[in-house]
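Take a look at the following structure, please.
In this view, the complex is presented without one of its protein chains, the others remaining in place.
The first chain written gets the first letter, and so on, giving A, B and C; residue counts start at 1 in each chain.
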Amino acid sequence: MKSDIKQECISGNYKFIPGKIYRMPTHFGPTTGPRQGPDGKNFAKENKEWPKQTDWIVNFLSNEDQLAALCPEGFSPVGEPVVTVGLTDMKGIPWLAGRGYKMLGVSFNVLFEGKEDRAMGPFLTVLWENMADPILSGREEIGFSKIYCELPDPIEFNDTTRLEASWQGYKFFNMELTDMKPVSLDEIPVPPAVDPDVQLGMLHYKYMPRTGEWGKADVSYPVLTPADNPNVKVSEVFQGKGTISFKKARWEDMPTQYMIVNTLAELEIKEFRGALIRHYRGSKDLSDQRILQ
Amino acid sequence: MKSDIKQECISGNYKFIPGKIYRMPTHFGPTTGPRQGPDGKNFAKENKEWPKQTDWIVNFLSNEDQLAALCPEGFSPVGEPVVTVGLTDMKGIPWLAGRGYKMLGVSFNVLFEGKEDRAMGPFLTVLWENMADPILSGREEIGFSKIYCELPDPIEFNDTTRLEASWQGYKFFNMELTDMKPVSLDEIPVPPAVDPDVQLGMLHYKYMPRTGEWGKADVSYPVLTPADNPNVKVSEVFQGKGTISFKKARWEDMPTQYMIVNTLAELEIKEFRGALIRHYRGSKDLSDQRILQ
Amino acid sequence: MKSDIKQECISGNYKFIPGKIYRMPTHFGPTTGPRQGPDGKNFAKENKEWPKQTDWIVNFLSNEDQLAALCPEGFSPVGEPVVTVGLTDMKGIPWLAGRGYKMLGVSFNVLFEGKEDRAMGPFLTVLWENMADPILSGREEIGFSKIYCELPDPIEFNDTTRLEASWQGYKFFNMELTDMKPVSLDEIPVPPAVDPDVQLGMLHYKYMPRTGEWGKADVSYPVLTPADNPNVKVSEVFQGKGTISFKKARWEDMPTQYMIVNTLAELEIKEFRGALIRHYRGSKDLSDQRILQ
Partner (left out) sequence: MKSDIKQECISGNYKFIPGKIYRMPTHFGPTTGPRQGPDGKNFAKENKEWPKQTDWIVNFLSNEDQLAALCPEGFSPVGEPVVTVGLTDMKGIPWLAGRGYKMLGVSFNVLFEGKEDRAMGPFLTVLWENMADPILSGREEIGFSKIYCELPDPIEFNDTTRLEASWQGYKFFNMELTDMKPVSLDEIPVPPAVDPDVQLGMLHYKYMPRTGEWGKADVSYPVLTPADNPNVKVSEVFQGKGTISFKKARWEDMPTQYMIVNTLAELEIKEFRGALIRHYRGSKDLSDQRILQ
C-alpha cells in the first residue's frame, strides 16, 4: 500500500538557501531579524543613530558564593560581587521598522576560561523583554537568555522614578531611583585595562533542549558579545541613589519563571551601590556574537 | 597576568541535573513547563479534564504546487490539497496553573519519508500564539513553528462569528463563520485506515540557527506529534460555512513575519470546504513528541 | 473690531435632533450605544439571546453601620447586611456588534424612600468595567457608578477558580471559588414578596459635577433599574464556597480609586455566605432606567 500514498505525492520541496539566517518556521524562506533585513540588507547604516535608548541601572554588592552558584562550567565571578540590574527602553529600532520595546537584565562580572578562549565581562544571567519577536531571535541566533514579562513605562513623581516588571499581572520586580543628578560625560570612568588575551564583552550560555530525549541538549555552549560598540553616543548621564527588589513567587504565580525570580529574590543585598540613568543612541546588530571554545 | 584574574575567581559552578529539561536561562535550575512541573511532577492527572478548549476551523481547497513548495526535504503533500486554518482558545491550562491562551495554526496533510521513518498527517507550517512562554517551550522542546501575534476574543453578532489576528496592531488575518449548526457527535467521520508502518500524527520541522556561523544550523530535523490523544473529550460540534483571508503586509508592517503572511495570502483558494466549531476538554503533555529519522 | 471677526464667521450650526440620545462629543450627531443603534434601531431582538454571560459571585455578612455609611440621602440598608461581590463576563454584546467585556460590582440590599417613590433592591455602590465605552454610556445615560479596571480571564486550577482585578497593574482585588457543585435550577429560591407599592430593582445614585463651580453638582439624583428582565435564561448554576479580599492602596498606587478600594477593604467580613457561578443568556437595554423622586 506504500506505493498508493506515494503516487499521490508530488515533489517541489524547498531548499535552505546557503548563508541565509532561518528561524522556525523555515518554510517561508529566510527569516528577517536584527542581522538580516529584507533582500539581504543589513541595518549598519540605521544603527549609527538608532535606537534611541534610556537605561535605568541599580547596582548592589552581593554574595560571591551565590553568584558563583549561577555560573555554568568555565565561568567564575570576578572582582567585587556587584550585581547590576538594568532596565532599558529602546525606541525606533531599525530592524523592527521603527518600533520599540523594553528589557530588564541582571548581570555580574565573570571570567570565562575555556579550552581555547578566555573572556571577561558582565554575565547576563537573564534578560526579560516585553516583546516576543526579539526574544525568539535573541535566544536562537545569539544565545541571550531572554524571557518575557510586562514592562510598563516608568512612573515619575516627586523626584523619584519607579519601574516595575510583572508576568501576567504578578508584579515580581520594583526599581526606585532618587536624587538623580546630571554627571559630566567626562567623569565616566574608563574601565581598567586587562590582559590582552582576555576577550572583553558580555557573556551568555546558549542552550536548546533535544526533542524527545528529555534531559539531553541539542545546543549547549558559551557565547560572547564583544564589548566593542562604536555607534553608541551617550548624550546624558544622571547618578544618584537606587534600590531594587524581587518579590518571591509561588509556582502558581509564575509557573514558568518562579525559580528565576526566587533565586534573584534570595540574592544577598549587602549594600546598594548607586543608580544611573543614561540616555544614548546607536547600536550594533550583534552579528559579531560568537561561540566560545 | 592571567593568574591575577584567576586568583580573584572562586569555584562553585552549577551542573546540569541529568534527565531534567532545561531552557535558557539554565542558571536557575531545571525549567518548568508543559512536560515538567515543580518537583519533577507532570500534569498527567490534570490533563485528563483540562484545558477547556474551543476550535474554530475553516478548510479550503488550494493548489498542490504551492503546498509542495512549503515542504522541507522528505515531506510531500498527500491527498487533496486542503488547507486547514484553525484558531483555538484554551482555558485552565494545568502547566500554566490555570491560565489560558489562544493559537492560530495553518496545516495541510503530508507524507514524510525519511531514512527510517514514514509518517503522515497534518503538517503544521506555522502556529501563532498570544503568549510568549508556550512559544518558547513549544519551539525549543518540541519543534513547533510557534510565533507571536495578538488573538482577541471572538466577535459574535447576527449568527456570525468573526475572529482576527494582528501583530503590533497590524490586522493580518480574518476568519468568519456563519450558519453553524450542531452536529451529532456520531456523524463525525472516522479517518481512513493507512498502511500500519506509516506513523500518524502532526508533523513539524525543528530548526535552530548556529550562533556566529550565520546561515548554518545548530538543529535541523523533522519531528512528529503522535496522533494518539486519549484524554480529548469532545462535547459539542457545529458545522457550517466559513471563510478566511490573510492580508498582505509590507516589511514595514510586520518586519519579522511579512514573508509568512504574504505566502499564506498568495495561497490559491479554489473553494472553501466548510467550517467547524468544536468544544472539548482534555489534552496530553506532548512528551511523546519525537524526532523522525 | 468685533465686527471684523463676525464677518469672517459663517452660520450652519447643527441642532440637536429631538428624542435622540447624545453623549459628548455631540457634534457628530446622535451617539449610538446600548439604547440607540444606528438609524434609530434598538437591540430588543438581539437581546433575547445575547450576550452570553457568566457570573462569579461571593456573598459575605458585614457590618450594618459600615453599609449605612455608604448610603446617600434616602437610602438605608435593609435586611441582613450581606454584601454581594459579583464578577461578570459578557460575550457577544449586540450594541457592541458582538464584542464583550467584564465587570465587577459590589452591592447590598437597601430601601429607598423618596418624596414620591419607594424602592428596594441591591444598591450598586461601584461597578468596575474593563472597557471605556460602556463606562461612559453607563455613567451618563443610566447613572451607574462605573469606573475602569483590568479584569483578566479567570484562572482555573485544582477545582479552584481565581479572579483578580487590577488598576494599571496594581492588583486590588482577589476572588476565589472552590467546591462548586451544580445546582438544579428548581432549587433557586424565589425572592420574598414585598409591599406592592415598593418598586423592586437595582439602585444607583447619579451625580455629575458642575464645571467651574467646584463642589457643586450639575446632576444629583437616585435612579432605579427595574428588576424585571424577561430575556434572562439561566442554563447552569453552581454553588460552593468562596472568598474575596480587597487590598488597601496608597494614593500613589491608585490615585483615582484608592478611597473606594480602601473603604471596601475595611468592610468587616463577619462570615462568607457562599459562592455562585451562573451561566445565562439574554439581557435588556435598560431603557426602563428611571429617576426616583
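Simple rule for what comes next: a residue touches a chain if its C-beta (ideal position, glycine included) is under 8 Å from a C-beta of that chain, and two chains touch if they have at least 3 such contacts.
On a predicted model such as this, the values are computed, not experimentally measured, just so you know.
**Q** May I ask which residue of A:24, A:97 or A:244 touches the chain that does not appear here?
**A** A:97
**Q** One chain isn't shown here. Among B:52, B:171, B:241 or B:279, which residue touches it?
**A** B:171
**Q** If you put the missing chain back, which residues of chain A would it touch?
**A** Chain A touches the chain not shown through residues 46, 50, 52, 91-92, 94, 97-100, 153-158, 160, 162.
**Q** List the chain B residues touching the unshown chain?
**A** So the residues of chain B touching the unseen chain are 150, 152, 157, 164, 166, 168-169, 171, 252.
**Q** Counting contacts across the full complex, list the positions on chain C that touch the omitted chain.
**A** On the chain C side, contact with the omitted chain comes from 1-2, 5-6, 8-16, 18-33, 35-38, 64-65, 68-79, 95-99, 111, 113, 118, 120, 125-126, 132-133, 135-137, 139-148, 168, 194-195, 197-198, 205-215, 217-221, 223, 251-253, 255-260, 263, 287, 289-291.
To be clear about the criterion, only the chains that are shown with their structure count from here on.
**Q** Tell me the fewest steps from chain A to chain C, where a step is a jump to a chain it touches.
**A** Counted as steps through touching chains, the separation is 1.
**Q** Looking at where chain A touches chain B, is over half of the residue numbers used by both copies, so same, or under half, so different?
**A** same
**Q** Can you identify the chain nearest the overall CA centroid, using each chain's own CA centroid?
**A** Centroid comparison flags B as closest.
**Q** Indicate the whole-number Å distance between the mean C-alpha point of chain A and the mean C-alpha point of chain B.
**A** Here the centre of chain B sits 26 Å away from the centre of chain A.
**Q** Two or more other chains in contact with one residue: find those residues in chain B.
**A** Residue numbers touching two or more other chains: 97-99.
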